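For chain A:
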Amino acid sequence: MSFFDTHLLNVVIYLPLVFAALVLMLPSTEHGQVRAITFVGMLLDLVFGVWAYFRFEPSGAEFQMEFRVPWFQQFGMSYHLGVDGLAVSLLLLTVFLGPLVVLASTTYITHRIKEFHLALLVLQTTMLGALASMDVLLFYIFFEAMLIPMYLMVGVWGAEDRRMAAVKFFLYTLVGSLLMLVAIVALYFVSGAPGTRSFDYGTLYNNLLGANQQLAACASGPEGACASLTGLAATLHTYGPWMFAAFALAFAIKVPMWPVHTWLPDAHVQAPVAGSMILAGVMLKMGTYGFWRFAIPLFPVAAQAARPFLAVLAVIGIVYGALMCLAQRDIKKLIAYSSVSHLGYCMLGLLAVTSEGATGSAYQMLNHGVSTGALFLLFGFLYERRHTRLMSDYGGIAKVMPVFTAAFVIITFSSVAVPGTNGFIGEFLVLMGTFKSTLPLGFGAFATLGVILGAAYMLWMVQKVFFGGITHRENQHLRDMNLREMLTTAPFIVLVAVMGLMPQPFLDRIAPSTDRYVARASVGAPGAPQAKNDQLRVEVMSLPSTAAAARPSVPAAPLAARE
Partner candidate 1 sequence: MDGIVEFFRTAPIPPEVFSPSLGLIILLPLLGAFVCGVFGKWLGRANVHLVACSAIAGAFVLSLMAFWATSDAAGGRVVSMPNPFGLDRDVVRYAIAHDYGTWFAAGDFRVNFGLLVDHLSGILLLVITGVGFLIHLYSTSYMEHDDGYWRFFAYLNLFVAAMLTLVMADNLVLLFVGWEGVGMASYLLIGFWYTDSAKAWAGRKAFVTNRIGDFAFLIGTFLLILTVSAFNRQADVRDYAAAGTAKARYEQGLSERGPVTFKGLEKMALALPEGVGGAVSLSTPIEAGPLSGYTFGGVMTATMLLFLLGAAGKSAQLPLYVWLPDAMAGPTPVSALIHAATMVTAGVYLFCRMSSLLVLSPTAMATIAIVGALTSLLAALIAFAQDDIKKVLAYSTVSQLGIMFMGVGMGVFWAAALHLVTHACFKACLFLGAGSVMHGNGDETDIKKLGGLWKEMKWTHATFLVSTLAITGIIPLSGFFSKDAVFHGVHHNHLHELHWVSGLVYALGLVITACTAFYMSRVYLLTFTGRRSPEARVAHAHESAWHMTLPLVILAFLSIVTLVYALPLMPRSGSGGGFQPLFENFLSPVLRPAEAVARTAKTVVLDSSVPAFLDYLIAWLVALSGGATAAFLYLKFFPAQVGKPVPAFARAVRRTAQNKFYVDELYEFILIRPVKFMAFILFRVVDALVIDTVLVRGTAYVTEKVGFGLRRLQTGDAQAYAAIMALAILGGAVYALLQVLS
Partner candidate 2 sequence: MNIELALFGVFAVMTLVSAGLVITARSPINSAMALVSTFFFLAGIYVLLWAHTVAVMQVLVYAGAIMVLFLFVIMLLNLGDAAHRGRPTVTRILGGASAFGLLAVLAVTLGRTQALPAEMGPQAQATFGTMAAIGQSIFTSWLLPFEAVSLLLLVAMVGAVVVAKSRI
Partner candidate 3 sequence: MVPITYYLLLAAALFCMGMFGVLVRTNALVVFMCVELMLNAVNLTFLAFSRMHGDGIGHVSAFFVIAVAAAEAAIGLAIVIAVFRSRGSVNVDDIRTMKH
């Protein structure tokens, strides 16, 4: 039992924080050192993250590399880490972006360099923590902590209109997540008798499972069959929809789904290149990840009820986002709206509740992280040179920046999901899952429209920016990518090809989580094949002592006693 058997996740999560401490000790005038230390830290983190990714046994337990110690036992909390297939994949994505983000901003960020890198490192820790935390309250803490560095990043190092964007981003996301906090606490009290309560994901889920199944049974039954429910099931019947709504709103804002997406364009447009990359690459996934991990499995019945509605929103998001792109003049805004469209695919795949759809959705999360992250990165390089985001200020760049153009076009093809690039696998699986699902065929058909529009707007943008004659004198002497920029871009391009041509290694790790997700989500679906309880239950390591459950000091009567 070596140190890493138990602590690998801790290492991955807190390594950036350690390096943040190092950076903190450096004098803020030592820009080179600050950057170097940060880069090394991210690189080390990448190493450990990759190690964790390969340690993950697809055929093994659902949650692996678990680590759990008592923490705030009075509140039924415990410090509990662990990753399943999806989490470890997203974790890989996060650590992969880390060093590249540092490289991308070496010349982009010119003031308050030390603070910037501190923010980067802290942000990394919070994101990794949110992905790996198995305790709902712990997840919430990381989930919220994420906002602070990002807020600073947009607000301090952003473009001209940064303050508005930062505040908007912060409040917008906070609204949802505070409601979620309420729901979490309520869930905690609902979830069981005083002795048995806990904020631990496994305990919560297992406590709710039986009630959810009763509820599903009566929901599919005759009208008013649910009136006879008692105890937890009755509580869930009454309050479940509200709790689900709170969770869903929080995550929907994060995703962002239509119509709560308007923070995204502003935040993206104003954020520095690093901010945009992380925002698109990882943060948006927190929303879909939340749906996957918390909102849908915990409230399958309510989710089932809301499914058509959410699916409609997702489809609207796909088409609407694409249409928005056609109306943009601002390149970053266009890319931001394209994220809305892509994330729509992720949501649709989740809501299809078929293993194809869910796998595709998970894979689409990774793709979007890679391709959109790369788009923002590349545009960042362009912005450094010209300091304008308007398409009309470019045109014919390809003549002077051939390498850059090549890279950008490759990433564009990945973003419009040309087969052979990573984008295709995700989109194809999502759409097929949608067609296979119990959703009406129209959903799939409309979502497929995104395929056309995607090509239309991306190529339109490429056309306006790169092709044609050089229309502005300033563009005549743009220098092509230098070595650093090529090195920053290369990993993305390699990944685009690798993930497109041999996705199976990635899918293998996602697959088990997908099956479990589908099984848990279809608890609420009437008529869907139901899995055995031992497949549904969340098996997690228990605390050395059984003290994880709350003491009776908390109010004795759960909400259930109110009826």
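FYI, a contact is a pair of C-beta atoms (placed from the backbone, for glycine too) under 8 Å apart; a residue touches a chain by one contact, two chains touch by 3 or more; residues count from 1.
On the choice of candidates, all candidates are chains of the complex that A comes from, given by their letters.
This is a predicted model, so every value here is computed, not measured.
A.B. asks: Contact as defined above, complex as supplied: which of the candidates 1, 2 or 3 touches chain A?
C.D. replies: Per the touch definition, chain A is in contact with 1.
A.B. asks: Residue numbers of chain A touching candidate 1 in their complex, please.
C.D. replies: The touching residues are 168, 171-172, 259, 262-263, 320, 323-328, 354-356, 359-360, 396, 398-399, 406, 409, 413, 418-420, 424-425, 428-429, 431-433, 435-441, 444-445, 448-449, 451-452, 455-456, 459-460, 463, 466-469, 501-504, 507, 511, 514.
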